[in-house]
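One protein chain omitted, others in place.
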Amino acid sequence: MQTSDCKITAQDAITESVFRIRLSAPGISKLCSPGQFVHMRVSTGLDPLLRRPFSIHRAHESAGEIELLYRVVGSGTATLRDLKPGDVVNLMGPLGNGFDLEKPVDHAVVVAGGMGGAPVFYLIDALLKRNKRVTLLWGTRDGREIFDEADFEARGVALKIATEDASKGHNGLVTDLLKTFLAQHAGSAGLGGYVCGPEPMIRAVQDIVRSTDFLWQASLEEQMACGVGVCLGCAVKLKTGEIQMVCKDGPVFDIREIAFNG
Amino acid sequence: MQTSDCKITAQDAITESVFRIRLSAPGISKLCSPGQFVHMRVSTGLDPLLRRPFSIHRAHESAGEIELLYRVVGSGTATLRDLKPGDVVNLMGPLGNGFDLEKPVDHAVVVAGGMGGAPVFYLIDALLKRNKRVTLLWGTRDGREIFDEADFEARGVALKIATEDASKGHNGLVTDLLKTFLAQHAGSAGLGGYVCGPEPMIRAVQDIVRSTDFLWQASLEEQMACGVGVCLGCAVKLKTGEIQMVCKDGPVFDIREIAFNG
Amino acid sequence: MVDLSVKIGSLTLKNPVLTASGTFGYGREYDPYLDISQLGGIVTKTVTLEPRQGNPMPRIAETPAGMLNSIGLSNVGVEKYLNEKLPLLADVDTNVIANVAGNTIDEYAEIVSRLQHHPRIDAIEINVSCPNVEKGGLAFGTDASVTAAVVKGVRNQTGKPVIVKLTPNVTDIGVIARAAEDSGADAVSCINTVQGMGVNIHTRQPLLARIIGGLSGPAIKPIALAKVYQAAQAVRIPVIGLGGIMGWADAVEFLIAGATAVQTGTLNFIEPAGPVQLIQGLESYCITHNISRIADIIGSLEKRPVK
Partner (left out) sequence: MVDLSVKIGSLTLKNPVLTASGTFGYGREYDPYLDISQLGGIVTKTVTLEPRQGNPMPRIAETPAGMLNSIGLSNVGVEKYLNEKLPLLADVDTNVIANVAGNTIDEYAEIVSRLQHHPRIDAIEINVSCPNVEKGGLAFGTDASVTAAVVKGVRNQTGKPVIVKLTPNVTDIGVIARAAEDSGADAVSCINTVQGMGVNIHTRQPLLARIIGGLSGPAIKPIALAKVYQAAQAVRIPVIGLGGIMGWADAVEFLIAGATAVQTGTLNFIEPAGPVQLIQGLESYCITHNISRIADIIGSLEKRPVK
């Protein structure tokens, strides 16, 4: 594995602050699996200094390209936004463990909140390839951050939307959708759950799924420096008391094993 | 006076490392005079941190534009080189004292070495406007850094070139040209001298002109932080023992008054 | 309307933004770029008993997100300061803080005795932290008992608020801050520059003629914040925070960490209007966060729930 300079081939605005970028990264596109991430150096300057982690949004192995979906929140993502096709960023990856795609024997329920939508596209591509039934529960604050709905539906994904600005679907949180889904599917066999989103949402989901008996995989985020388990900066505590590294042992964990707040 | 964001309107490579950039800067183009400089912030990031000083290479008051000529030597100038028309840099200026254009009563001899060529274009424009006779002695290491020769000659400038790579004119130093010039003009009245270039050249000129009795104005360079006489970083010692600031009291000094090395 | 005022001893600042000594001249140099009457105050360049030319050149260099300086307290001397510089500030509606340094403990007291009657001086900042001089400066500010002696000497001379400017180049800034407090200081300001150095690898010469100089700018912001926090934990007098402040958000960090006011230094070189923009930013921050008095956020750092 190496770090490699990757050319930007396309960059589109979804909203003023959310962007989809496409990069030429043949090695990564070949090796990666859903839930893994790349660690990006956005400039060769010294500020920002550290690499930034981004989930793989979609992989196109034959084209040798990957896509990322990101929100501009600080200097690193602002620099990235200002880059144009032809410009180059440096990537390490693919990193992390990725999702277990076989665990939902039959029906996968994917819960995405905010930028948790990023890895979900790739995940669903892979689940559909494996002929799984897929339900996507997708919530955002701003309804414009929900997109490609028609495409999901055309491919047979059961899509339920929640927005806090009431612009699309249910007016409220994605966890409301999850509660409804679980009530409707109480006792169903062959289910498996995937959760991607900000920590408060993952905590809420942890609470909600306590009563279910199938596997819930959650993708976590932590501040990262190295991205490969060396700096020990991105620790997460498991309920066993054990410490694991989000970058190397994760970012995907069994949601029930995560010990939030001690 | 204010700092202002200025749009780049053109950028051309003279060689791989020397560039001419044109900027929209109406305020500066109106106020400036030859020998003054602008203090540029090349990016809004924190590295490089300080502004970079550049002499005004040419001013186009009616177009509201100025030109700079610069060599890429480090991170600031490398960042500048990578900017494209439409991109913006922030300028403070015009700063510094500029040349006294009236002092050569009749015949101005301009001595330029290396990037000392930058301010000389603007200086000569102004001297010609005042109907002065102009001789330009211009030396560089790399002959490709000498340009616009035909234009100077068409405008009546007596141009003598020295290059260290023997590609144009005299094979040697610009100070050789100066010695010859002074020998030829010994005793001439109405002369005035302008010197722009790296410190070793200015020292050599100081030595050579000791025997002449007209005014020699030299433009100095020092590391700068503030550019306006506040930080006291760019001090130069005069032979009187007094300390002056290159940014505010200069960059143009009477060459005989400068105390190099103590 | 947000109340941006804060108090440093008996001195009220209309807002917590001061410009730092050595980075704002004698107060009027940046007039073309900003309206200084909008500032909470101005700290003038360190003044010494006699004029000083300062150190040999080069005396500045750039570093990653920072700069080194080795100016060496170049200044006009107290005579000229009183007669030529202070009058320029006569009718400016802002506080003027005179920053002073001496070669000996007694010189600090002497120079303050010369300044202290001047009506235009609202407070005195004692520089016992300059890394760029042989005598006084760092050598004094790293020693609690010398610091105490300097402060006591000055305290005896003046009823005006006395601020002691501390160096970060110490093992425990709390000890020095307490020495200043116990000797009668009304406030401490921290930090002065951090000792630093650079080398030109082609000539093998140091970037600064005097080899070691003082590091300032955003690179040192985390260090300054830690020192401000430690000093604020150690003393009850106000702490004035500085070091690497480039915008209002940085200033808010300092206030939350325990600073009552802030100073901008290197920022002034990069964006002369920066200090005034910072005041506007502080006001917007307060409005966004529903804060009616900025003084309420001083030292409001919250502990994190343990994860």
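Each chain gets a letter, A, B and C, in the order it is written, and its residues are counted from 1.
Simple rule for what comes next: contacts are C-beta pairs under 8 Å (C-beta built on N, C-alpha and C of every residue); 3 or more make two chains touch, one makes a residue touch a chain.
Keep in mind that this is a model prediction, so the values were computed, not measured.
Shown chains touched by the missing chain in the whole complex: A, B, C.
Of the candidate positions C:S10, C:N156, C:Q205 or C:Q280, contact with the unshown chain belongs to C:Q205. Taking the complete complex into account, C:A257 is the one of C:I60, C:L166 or C:A257 that touches the chain left out.
Only one residue from A:L191, A:V205, A:C226 or A:V252 touches the chain missing from this view: A:C226.
Residues of subunit C in contact with the chain left out of this view: 56-58, 63-66, 68, 142, 169-172, 194-199, 201-206, 209, 211-212, 215, 218-223, 225-226, 229-230, 244, 249, 252-253, 256-257, 285, 289, 297, 300-304, 306-307.
Across the interface with the omitted chain, subunit A contributes residues 1-3, 41, 46-51, 92, 222-237, 243. Against the chain not displayed here, subunit B makes contact via residues 46-47, 237, 260-262.
One rule holds for everything that comes next: only the chains that are shown with their structure count from here on.
Looking at subunit A and subunit C, the chains in contact with each of them are B. With centres taken as mean C-alpha coordinates, the chain found closest to the middle of all protein C-alpha atoms is C. Subunit A and subunit C have Cα centroids separated by 46 Å.
Centre-to-centre spacing of subunit A and subunit B amounts to 55 Å, using the average Cα coordinate of each chain. Within subunit C, contacts with two or more other chains are made by residues 64-65, 218. Taken residue by residue, subunit B touches two or more other chains at 46-47, whereas all remaining positions touch fewer.
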